[in-house]
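Input: a single structure, listed below in C-alpha cells.
Removed from the display is one protein chain of the complex; every other protein chain stays in position.
Take a look at chain A:
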Amino acid sequence: MWPSEQDNHHGSSNNRAASSSSSSRTSPSSTTSTLLPRTPKRRTMEEVWRDISLCSLHHQERQLTPMTHHQRHSPATSPSFRATMLQDFLAGPLNRPHAVPPAAADDVTRPPSSTTPLTQLSLSPTSLEIQLMGSDAHANSSSSGHNASFISPAFSGNMRRPPSPIGLFSFCSKEAVSENPSASCDRRHKRMIKNRESAARSRARKQAYMNELELEVAQLLEENSRLRKELEELRSAMAAKHPKRNAVQRSSTAPF
C-alpha cells in the first residue's frame, strides 16, 4: 500500500506540475484498495502516528497534512493515545484543536472532483500552511500544483485535519530511511502492542490485588467484631455463672 501511494506522490510531485487533483490521485476504489494494506488497517494507523511523532522529532520542517483516518473504528488504538501523540505533534507548528481525526478513508477516496475544496485550498493561505515535502513555497495559495492536488482531497470540507499518513510516510521515506520503512514500522508497531498489553496486565494486576485487599479487610473486620461479641457474651456468661467468686463462703460447719 505504502509504496504505491509513495509512487503516486513521487509521481505527482515530480512529474505532474499543475495537474488537477483528480489525476494526481488514484481513483477512489483503487485508492481504497491501496490504502488498505495487506496488514490490518490499524497497523497503518499506528505506523502513521509513529511516523508523525518520529518525523516531527527528527525533522524541523512542518509537515502537517490532513489526516486521512483509516480506521476510526479500530478497537486497538485508544483515542487517548492518539490524542496524546497528536497533541505532542501539534504542539508546535499548528494549533489545530481537534484531537481525534475525523472521517474515515473516504476522505482520501472522496472524488476530488468537487471544486469547493480546491477553491478553499487555493484561496486560503492558512489552510495551506501545511507543508508537504518540506517545501514552504508550495504551501501558499499561488502554487496549486502537486501539493494542492495532493492535499486537496483530504482537505475537502474540513481544514482542520491531523497529518496525512500518506504525506508523512512518503516524507519520512524520502528522508532516506536506510532500512525498509515498513519493516521498522512493523517492529515498532509490535513493540507498541506489546507495551500496551503489558500496561493492561499491570493495571489488572494492581486492580485485582486492591480488590483482594478490600475483601480481606472487610472479612477481617467482620470476624473481628464477631469475635469481640462472642468474647463479651462469654464474659457475661461467666460472670453470671459465678456471681460471688471472691466472697468468703461457708463450706462446712464445725460441730463445736
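What we mean here is this: contacts are C-beta pairs under 8 Å (C-beta built on N, C-alpha and C of every residue); 3 or more make two chains touch, one makes a residue touch a chain; residues count from 1.
Simple rule for what comes next: contacts and distances are computed from a predicted model.
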item	value
Protein name (UniProt record) of the chain left out of view, among "Septin", "Serine/threonine-protein phosphatase 2A 55 kDa regulatory subunit B", "Phosphatidylethanolamine-binding protein" or "Large ribosomal subunit protein bL32m"	"Phosphatidylethanolamine-binding protein"
Options A:Asn180, A:Ser198 or A:Asn224, residue touching the unrepresented chain	A:Ser198
Residue touching the undisplayed chain, where the options are A:Ala183, A:Ala208 or A:Leu221	A:Ala208
Positions on chain A contacted by the hidden chain, ascending	194, 197-199, 201-209, 211-213, 215-216
